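Of the protein chains in this complex, all but one are displayed in their positions.
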Amino acid sequence: MDAALKRRLAARFGERLTSPIHQRHDETEIRIGPGDVPDVVRAVHDEPEFRFILLADLAGVDTGTSMQVVYHLWSETSADWLRVVADGLSREDPRVPSVTFLWQGAEWMEREAYDMFGITFEGNRDLRRIYMPPDYQSFPLRKDFYLADDAARSPGAGVRHMEQSHTPRSGRTETLVRKTRA
Amino acid sequence: MTATPHVHPPQEVPSDDPRVELDAATGAFEPIPPYPPRTERESEFYTLGDGEMFINMGPQHPSTHGVLRIVLKLDGENVVDLDPVLGYLHRGVEKLCENADYHHSIAYLDPLEYISSLFCEWPGVLAFEKLLDVEVPRRAEYIRVLATELNRILSHSMFIGWMALDLGGLTPILYSLIERDEIAEMLAALTGQRLLFNYLRIGGVNGDLNHEFLSRLGDWMSRATTQIESNLTLLNENEIFVRRMRGLGTLDKETAFRMAVTGPNLRASGVPLDFRRAHPYSVFPELEFDIPTRDEGDCLARYLVRIDEIKQSLRIIDQCLENMPDGPIMAKLPRLLRPRPGRAYAAVEGPRGQYSAYVISDGTDQPFRMRIHDPSFVHLQSVGVLMPGHLIADAMAVMASLDPIMGGVDK
Partner (left out) sequence: MTAMTRTWGRMTLAGKVLFTVVPILLVLTLGLIVLVVVAGKPIVDFLAANLWLVRFVVAATAVLLVSVPFAFLIMYMEMKIIALMNLRIGPDRVGPYGSLLSVVHGLKVLMKEDFSPTGADRLVFTLAPIAVFMATIMGMLVLPFAPGLFGADMEIGLLYFFGVTGLSVVGLLMAGWSSFNKYSLLGGLRSAAQVISYEIPLTLSVVGLLLLAGTMSLNTIVLNQAGWFTDWYVFQQPLGALIFFIAATAEANRTPFDLTEADSEIVAGFATEYSGMRFGFFFFAEYVNVFVVSGLIVTLFFGGWNAPFAWPEAWAVHLTIDPGSLGIGLLFALLIVPPVLILALAAPFFLLRSSMPWWQALIIGFVLFNLLIGAAVTGLAYVSWPWVAGLAWFLMKSYAFVFLFVWMRGTLPRVRIDQLMGFAWKWLLPAALLNLFVTAAALVVVHPK
């Protein structure tokens, strides 16, 4: 745990953080609103006290109640991974600014998050599906994804009857959604 | 909170799309998608300039390292632009892990990169251990380092063979396979499997060092250096090979960071960033090894960095055998793991770069979210920056030098 990093982050982004800075093992986590992503990320990338120059990972997360985009950053200045969580994206229309202006390599990771969660990254020049077929309509890693629903909507519907026979009655979907507060 | 599934608006394929008509008329397969472009980039790519043509490389092509499809936009033999099409090997590993318990998840991580399986398991296991606050016994840590460094040599020696094969050399790949086979047999004696080892466990490893493994390892270590060196003379002293690789596909430092490139590909561009040192895990702080770097950033540098890394790995294996402590190989853990709700992230330095896993626990016995980051995915993306401007022949060499494995790219 890097206490100095925590102090620096609190001093720099104090009012923007949506929840207290959380530290565990070698990870420091800050949570911000989706609109603050470009500013915060640019600040931790550019400013000499942070210099988080390497984008280690970009992940979409569906907590069951809201959507998140999680960035993991690495810097020489700290022994910790910096985890930036863009929190509180709506599940109906999740939108977050893209970070491709800083890391061109985030393009495919954002495409993947779009493919799996339907998160729209504003500013990504090539936001289309990356793994799933282009005519696919569901987002498989969302917690309300249900294979039978997916099969019924897919172009191959009716090909394999097994998958269709389990479509739940309408209204039951909500109880199936797994949620976390972590 | 309504839970209506989020559905993409259905896209209609207009039947009077001229491109579809054209294909039907000539009977040719043009790699243009039969639906309107979804993004600006796509419409820009699938619009041909003067004298340009598309060529569809893969998913069945001799040198795409698995089932990758690349649509190349060519001007003569020059690559103008390219659009990799992924997903032919997509298995939804992340989704599978969310529906398995913590122990089972490890088995799903193995086939990600079937040439460096241990490195795919490791970050997952590390992240689970972080979630559970498990202390791993020192002997288990040393065995992990020993096994993974062997796996690194295996992976790098296959890289050398593939690199030569993509440049038209028939023989080195078979010498590499001999090397690989010896190490695979060795690891099979240790783990019970030749390819998908499934060896690391939460809190330790699956089995202790045994006699067959140690005797095979000792036998191989006594001649490994000379054997690898003699295999490499076929390439390193080959004028054609060196000339084709030098100055090809140069990746500078800034671009490498911008493309989030890690591992040997980054070190070949002159950045001594190795997570074994930069963000130490396991027992690496106790071990002595150098971080080989090159400044050129071209294909030859990427190739030579990997060769130097093989030598460093041999050093590490030596030290592991020397300092191997006694003790248990597993921490005491309950059968059914229910970590407290929380998040954990762990990364390791693999033969291709940074392998990492990000786990969210919701207090049940299954991971709530399992995110896997694979270096092949990122490196394949940087092919899009490196390839344009090269000839087709070089484009393949550039891709080979970044060493992507499609199992890891497609997850």
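A and B label the chains in the order they appear, each numbered from 1.
In the analysis below, a residue touches a chain if its C-beta (ideal position, glycine included) is under 8 Å from a C-beta of that chain, and two chains touch if they have at least 3 such contacts.
Just so it is clear, the structure is predicted and the values come from calculations on it, not from any experiment.
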| item | value |
| --- | --- |
| Contact list for the unshown chain, restricted to visible chains | B |
| Candidate in contact with the missing chain, chosen from B:D166, B:D274, B:E309 or B:D403 | B:D166 |
| Touch with the omitted chain, as defined above, among B:H104, B:R223 or B:R243 | B:R243 |
| For chain B, the residues touching the chain missing from this view | 26-28, 53, 55, 61-63, 77, 164-171, 174-175, 178, 234, 238, 240-241, 243-244, 391-394, 396 |
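Rule of thumb we're sticking to: only the chains that are shown with their structure count from here on.
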| item | value |
| --- | --- |
| Complex contacts: residues of chain B adjacent to chain A | 1-8, 10-11, 33, 35, 38-42, 86-87, 90, 92, 94-95, 98, 130, 257-262, 273, 278-279, 341-345, 347, 354, 356, 358, 360-363, 368-369, 371, 373, 377-378, 381-382, 385, 410-411 |
| Sites on chain A touched by chain B in the complex | 24-27, 29, 53-57, 59, 61-62, 65, 70, 72, 74, 76, 79, 81, 83, 91-92, 102-109, 112, 116, 118, 125-142, 144-146, 149, 153, 173-174, 177-182 |
